[in-house]
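Here it is, the structure in full.
In this view, the complex is presented without one of its protein chains, the others remaining in place.
Should a chain be cited, it is by its letter among A, B and C, assigned in written order, with residues numbered from 1 in that chain.
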Amino acid sequence: MLLFASYADALGASEIVLDVPEGTTVRDLVTAVRARAPHAALPPQPLVAVNQAYAGPDDVLTLGDEVALIPPVAGG
Amino acid sequence: MLLFASYADALGASEIVLDVPEGTTVRDLVTAVRARAPHAALPPQPLVAVNQAYAGPDDVLTLGDEVALIPPVAGG
Amino acid sequence: MMRAAIVNRPLDATALLAEVASDAHGATTLFVGTVRNVNSGRAVSGIEYSAYDAMATVELQRILDETALRFTDVSVVVEHRVGTLALQEASVIIATAHAHRAPALDAQRYVIEELKKRVPVWKREHYTDGTREWVGAAS
Partner (left out) sequence: MMRAAIVNRPLDATALLAEVASDAHGATTLFVGTVRNVNSGRAVSGIEYSAYDAMATVELQRILDETALRFTDVSVVVEHRVGTLALQEASVIIATAHAHRAPALDAQRYVIEELKKRVPVWKREHYTDGTREWVGAAS
């Protein structure tokens, strides 16, 4: 899972590997990230992108998906 | 009185001199212009500027005012 | 920075952008009106712009005064060109800048809309068939 900006700082890495079972949803993945980094200050529902598009909490992940945790955007 | 663009073409001059009595209003002046150039196709209520600001039909003219008949504007 | 002018030379977008630049600004906009090759279905070869110069300058300045009241601390520079312009040449450029984007964008829109309504500038289109016509005039 890719991490950027403040999330990369909070989790101390720009990428982390999580072992998740088949049928894992985006929501499950966020829960797994929280378990792994309990002190990282993530918002209640952090944005997640799957294959470079925003995903909903119930979206199911597939092997090989490019998953990213997206901090609040601040471009422009 | 200053004339511009299509009005200058219609009246064949960029400036015309009209003799008007004291107390003449903008409306009176437009009537005088129509009398002088009956074949010029002016709209029912042409815009008039007095001293470089748009004037209303009841505004009264004063000696020395810079008066202009303003065709529909088309800048930009 | 607030400045308005009627000019009879080519307009310079880069110069106007530089004129409103400040490190207090986070947003800068530009609006450029250019001569396009067709209008109301007729092929245009150029446009001749004329103005009631003195009043056009004053009316632009009034618009900038109103803009300054509506959008505190906005910077605006506007130049309208007169003379005969070829296709793609700029007839008007408006540059705005502000700390934040909403006032910079709103000021840009305000200035061009008011300019179109109020500033005594006229255009006579030249068509590729050799004819010419005043735009917007009763005819």
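By definition in this document, a contact is a pair of C-beta atoms (placed from the backbone, for glycine too) under 8 Å apart; a residue touches a chain by one contact, two chains touch by 3 or more.
Everything numeric here is computed off the predicted structure, so don't read it as measured data.
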{"item": "Chain not shown, its touching partners among those shown", "value": "A, C"}
{"item": "Residue of C:Met2, C:Ala54 or C:Leu105 in touch with the missing chain, whole complex considered", "value": "C:Leu105"}
{"item": "Missing-chain contacts mapped onto chain C", "value": "13-14, 17, 21-38, 87-88, 99, 101, 105, 108-109, 112"}
{"item": "Missing-partner contacts on chain A, residue numbers", "value": "2, 4-6, 9, 41-43, 49, 52-54, 68, 70-76"}
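FYI, only the chains that are shown with their structure count from here on.
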{"item": "CA centroid of chain A to CA centroid of chain C, Å", "value": "48"}
{"item": "Overlap residues in chain A, where contacts from two or more other chains coincide", "value": "none"}
